[in-house]
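Please see the structure below; I have some questions.
Every protein chain but one is kept in place in this view of the complex.
Here is chain A:
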Amino acid sequence: MAELCETPGCGKPASMGCPTCIKLGLPRSLYCSQECFKSHWPQHKALHKLVRSAQEPSGILPAFSGYSYTGSLRPAPLSAPRVVPSHIPRPDYADHPLGHSASEQGDKMTNTSIPIYTAKQVEGIREACRIGREVLDAGGRAARVGATTDEIDRVVHEACVERGAYPSPLNYYQFPKSVCTSVNEAICHGIPDARELSDGDVCNVDVSTYFGGFHGDLNETFLVGGVDDEGRALVKTAFTCLQAAINMVRPGTMYRDLGTVIGKVARENNCQVVRTYCGHGIGALFHTVPNIPHYPKNKAKGIMKPGHIFTIEPMINLGVWQDRTWPDNWTSVTADGRRSAQFEHTILVTDTGYELLTARENEPVMTWNEALLQR
């Protein structure tokens, strides 16, 4: 019996097929004529799209099929999980099947006051932060045109292990890798994968290290190859925003006021501040009080006191402030697909001001130097 044309209601015998379907390995779709194929094309091509999205490279979550991306960044396959040797002390979530941190959840239920760390605890956190700095510097050196973000993850992971530190992101609420790498429109929490960095990318590397029972947390955004002027200005604005906020750190400053200056600097540079993610207390716990929103007019609780330790990590966007989360439940991207940049330090409030626990070597006060970020 002769095969019939695919076009609904046509019913004529057909022997010509769609070339794309053949290429995609689909069951043959036959049409009686080019005219009939053309008329059915708008419906037919949807089939190609559906199949193509389902056939994306292996290692990509099925949830991404049909996902509407905001920009040009796409997920790439992940490498096999990396393991931290058992002799390295691990935070409680490291071995939880869902990566939950019992200590953090308990803290959230009960603790409302901002911890004031003793001199001895500060020493421990300082050490975790110093290691974090070394690890970020190593990870940053791995960023270059053609390197994958997974390669940065490998370097970061090994740098942690060499120093006897656990990479804090690993298995934290099931985050699959040891560092966050957020490229271009990715705001934060990007998962290192097989994507190669391209000439002109901006790439944030966010390192957290757990050592001696304490976490340290810092990040920088690197300029990969020839980044355009707009991208360079964005990265500098993100740096200046953090710098301006850190300048306010001293006893008596209200946490809610940091967002005011960050918002001001961003606005002056025609940028927007991401509102969904905030800075956080850090120490024995990866994330604890205070919560530090980076946008103006927030109701954040608390006044800085000597011995408080927290991060400030404003995420600055070229376009709108709104974010979307990819179906991997981690990667946060800008809603308009335009680029985002970020810098972060872990900061101790001292009697007279602050100490950058994650400072670059010989740079106790943040100093803009684009060359240090160029890759």
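Here is the rule we use: a residue touches a chain if its C-beta (ideal position, glycine included) is under 8 Å from a C-beta of that chain, and two chains touch if they have at least 3 such contacts; residues count from 1.
Assume contacts and distances are computed from a predicted model.
Participant: Not counting the visible chains, the remaining one has a UniProt entry; which protein name from "Cytochrome c oxidase assembly factor 6", "non-specific serine/threonine protein kinase", "CobW/HypB/UreG, nucleotide-binding domain-containing protein" or "UBC-like protein" does it give?
Facilitator: Matching the unshown chain against "Cytochrome c oxidase assembly factor 6", "non-specific serine/threonine protein kinase", "CobW/HypB/UreG, nucleotide-binding domain-containing protein" or "UBC-like protein" yields "CobW/HypB/UreG, nucleotide-binding domain-containing protein".
Participant: For the chain not shown, which residue from A:94, A:278 or A:333 touches it across the whole complex?
Facilitator: Only one listed residue reaches the unshown chain, and that is A:278.
Participant: Looking at the whole complex, which of A:90, A:144 or A:264 touches the chain that is not displayed?
Facilitator: A:264
Participant: Would you indicate which residue among A:88, A:320 or A:372 is in contact with the undisplayed chain?
Facilitator: Result: among the candidates, A:320 touches the missing chain.
Participant: Looking at A:88, A:194, A:303 or A:372, which residue reaches the missing chain?
Facilitator: Of the candidates A:88, A:194, A:303 or A:372, A:303 is in touch with the missing chain.
Participant: In the complete complex, which positions of chain A touch the hidden chain?
Facilitator: 112, 172-173, 175, 189, 252, 254, 256-257, 259-260, 264, 275-280, 286-287, 291, 293, 295-299, 301, 303, 313, 319-320, 322, 325, 329-330, 335-337
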